[in-house]
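Of the protein chains in this complex, all but one are displayed in their positions.
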């Protein structure tokens, strides 16, 4: 059984720490809110007086905090972990923070010969309770192997995201996409309902199309992802159909802010000469606009 | 074998008419561009001099045209179909046009005791050639039964969209969603690439989450679609994660127009009191903003 | 006194026609809604039965209609003006319609040797009543001279917009700018109010800055409009200040859809290498994105 410091006992941290205790690990817990520790204390955790106190003698230091500034503070601030940490321990940050802040923390720890992993989690607080979180592990192969027994107390699936820093990056991209997509799906649905079309009817069709299956694994692999921009469905036609939908929405007073923005992206792609390319060339267009590559 | 008028011989219409001929039907074809008819003439089609001429003696009149104005013109304009159409025939409009224009045409034909179906198609021109289009049939059950043998010459799957007008509506919603989603997916991807994260790594995770699986069949059915807005994942947290992604993008000069618009939608939802509701409540929020229902 | 056909007797057309009558001109009026003509009939106007009837013997044909399709119909449709118009008359379209539709009408009339002017109006229906509209005259110098006595019965200022087609173009640009600016001003104001800052205090400062004076005549003339992009205020700094405002707004749940879109425009400008240029270089950036010119 491992000796683990657990810092950050919020809605996610508390059940995660509880599961570690249930699996028999020795925990030293810390939270700025002293009452957060009580329940864990009752389960056998030592309640530390500071991050510095929490990490004493621990092999793993887990942080689960609201933002990167707090992660930084508990490690490097007054009475921070850095003041008494074992040099052979691993700091595992499971928070969702800014990737560049996460990189900074890794680099700063490395200069002190301390290992760091970025291991945010997926799914919900219910999964935290049942120990079935999705673990997005960022770190070296060796680090992930070493940490897996600990991580699997909190989740039931570990994804090796391919290297240090990738865990927090994958989390960011996944959440961006799923959260923005939620709003876009709502726009499509209110347009559907404004046309008196039952959503189930639309879903019957969309189930088999990129509208619900997404593009990453349907239209993109054989086109833009392998550099083929010959049109299966031209940007000009996509622009036309999108404009038709916006006209209808506009007539029905259905505001579609994301839809409207997407139309302007297609207009911009046309303006820069991509009208006759496949619609997946929108990715190439955005790469150009992001300075990722030149035309 | 049926007698069919086919009006509109473009990139989609020509292969569709060809497949009808191959299956042995008698075709009278018309297009404003006279050369478009030549190939079909060689295959045995009668080349009509006007829509009025095309529909003579036909049971089915199929239109496949770029917009609703043209559909209207070939039916009701000078030398239009209406001047010689059989009263027991069905007009099947397979174009992608404005749903309210489609409704107008149906109503106007109904007043002349002529039947009308809106039957746009899904998939690409390659599928038109191979006769494997997706047929989105809008009409009564009887109409769809009667037209099915004809429609199955052009496609390999018919979806009964649930009533007259629903075919064109489903097409509109599906295309809106898939075309806008294409651009949103590109935004997520350029952010991914700007963070030096390989897209495949992100996809490994997104494959199992709403980011790629969509929300319609994952997060929504047990929440907003049955009126339960208690949070699995709060709008406040979704807003926080989205803001984090936008901050990162902004720092890396990755313009995310759709992502930015989506964040303002979440802000608006919070401003109107939905911060502690489930993120699927964005749908309820947009319903309120669209005048579909009151708070 | 002139013989004038006036077609379109809505909220604007009725008072405009009334003023022409008051100045002693002979009017033949037409509207699809027959009751619209009654008031003018009482004032001495002849009520025509069709556009064809209205234009009989007239030197000037004025149209004031909701959209280009209707303007087209009253001129070229059944019983349209074209059927009995004098070849030496001028058609003056005072409607706000699509510029390219306006061009089409001009070209079509020109091929019939009939003159056409696009002369939309500015200001409100109150000004239509008092005869103080702003007249945006599109046409040749000769046409404007010839029409001025008529136009000045309806407005008190004529702007020669520089040529045929420019009248309707100026109207479009002016309305785009003022209507969108209205919404942007509202965004700034709700942010102001959310910060508990009285708008009057903000106005005291903004009165002397581009925030209220605009950019066209302040920051642009010595910079981007003469091709000088050396920075007085760098795009990078504008982007930073704008991001600060959006962060504040976001924290206060003030949705700023236009502000958010503008930030992404600045991000895109930075991504394409303009960060160290003057902020007025945003115009150059948008020119590139619109295909107006290459980098």
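By letter and in written order, the chains are A, B and C; residue numbering begins at 1 in each of them.
Simple rule for what comes next: contacts are C-beta pairs under 8 Å (C-beta built on N, C-alpha and C of every residue); 3 or more make two chains touch, one makes a residue touch a chain.
From a predicted model like this one, the values you see are computed outputs, not experimental measurements.
Between the chain not shown and the residues C:51, C:131 or C:255, the one that touches is C:255. Of the candidate positions C:50, C:161 or C:277, contact with the unshown chain belongs to C:161. Touch with the hidden chain on the side of subunit C covers residues 96-100, 122, 124-126, 134, 136, 159, 161-162, 166, 169-170, 172-199, 201-217, 219-220, 225, 232-233, 238, 241-242, 244-245, 247-248, 251-255, 257-262, 264-266, 279-280, 282-283, 285-287, 289-292. Mapped onto subunit A, the footprint of the missing chain covers residues 243, 249-250, 253-257, 260-261, 263-265, 267-268, 270-271, 275. With the whole complex as reference, residues 257, 261, 268, 271-273, 289-291 of subunit B touch the missing chain.
Quick note on the criterion: only the chains that are shown with their structure count from here on.
Fitting subunit A to subunit C on Cα positions gives a rotation angle of 180°, stated in steps of 5. Centrality by Cα centroid goes to chain B.
Between the Cα centres of subunit A and subunit C there is a gap of 47 Å.
Centre to centre, using the average C-alpha position, subunit B and subunit C are separated by 35 Å.
The set of subunit C residues that touch two or more partner chains comprises 257, 261, 268, 270-271.
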